[in-house]
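Below are the structure tokens for one structure; questions will follow.
The complex appears here without one of its protein chains, the remainder shown in place.
Then we have chain A:
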Amino acid sequence: MTSAAMTTRRRPRHDSVDGGGSLAAYLVAFALVGVCLAPAVYVVLGGFRTNSQIIQSPAGLPDPWEVGNYLSVLTGGLFWQQLANSLVAAVGTTLGVVVLGLMTSYVIARYPFRAKHAMYSLFAAGLMFPITVAITPLYILVRDLGLTNTLAGIIVPQIAFALPTTVIILVPFLRAIPRELEEAAFIDGASRLGFFTRMVVPLSLPGVITVGILAFVASWNSYLLPLFLLNDPALYTLPLGVQAFASQYSVDTARVLAFVSLSMVPALIFFSAFERRIVGGLTGAVKG
């Protein structure tokens, strides 16, 4: 007990928190990680089995390992096409959100004019309009604009629906840029626009990356909007494609599992690349 107290004094930061014994912490962490990963692992392993293996023992391991399912999906073209569609939609959405969101937030954050509070409230109110609520008339609107069965038809609404979060996150960010910096830039002869492009954009990069990632992930996982707007299988994004594949090959479980696990891969790669940003961004967004 005394030695523990001594260590506490020497390294107070974390040992003081350590009460329940760290073995329990490891056990809980291990169990939690297991529960979180098991279904994904099941899907990936299932893709390496044959249908008869799956029928005989639904929860078994691959024996022998069968790569044919993955190969047929990878060489089929369908997967790559849907991957490309998803990428186009997500990149288009992200770029649009970042550019429009940054410009709009800059005005709200730093231009002195009366309507800006109203503008901020308007965007904040947008948080209350999830795409679910607007989808029926949105479909009509996009159809009347002739944009059904185009990727633009899902990109533009996705930008619109990502803007509220973007503005809410970026405005405080831009507001935090010190006045002195702005004054210095103006004294050096920069215009407000010049200040925007040369100072604000680089300085707000962390916030921009956060909102960009949020928009990318939202677009990547988006299902309802493509479901309403895309009838042409050639334009299907991965979520639609996965579902269509699953219902088309419902008897070929192994191949469905292979397709599903391959479509998890891009999201997982993207996530592991930006993990710090995603987690930090979410928590920042919540605390900010």
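The rule is short, and it goes like this: contacts are C-beta pairs under 8 Å (C-beta built on N, C-alpha and C of every residue); 3 or more make two chains touch, one makes a residue touch a chain; residues count from 1.
Quick note on the criterion: contacts and distances are computed from a predicted model.
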Listed names "ATP synthase subunit b", "Putative transmembrane protein (Alph_Pro_TM)", "Sugar ABC transporter permease" or "Anti-sigma factor antagonist", with the criterion being the UniProt name of the chain not displayed: "Sugar ABC transporter permease"
Options A:I135, A:I177 or A:L203, residue touching the unrepresented chain: A:I135
Candidate in contact with the missing chain, chosen from A:A40, A:L71 or A:L205: A:A40
Contact residue for the chain not shown (choose from A:V67, A:A84 or A:A124): A:A124
Contact footprint on chain A, counting only the chain that is left out: 8, 12-14, 16-20, 22, 24-26, 28-29, 32-33, 35-37, 39-40, 42-43, 46, 55, 57-60, 96, 100-101, 103-104, 106-108, 111-113, 117-130, 132-141, 156-157, 159-161, 163-164, 167-168, 171, 182-183, 186-194, 196-198, 217, 220-221, 223-224, 228, 238-240, 242-243, 246, 253, 256-257, 260, 263-264, 267-268, 271-272, 275, 278-279, 282-283, 286-287
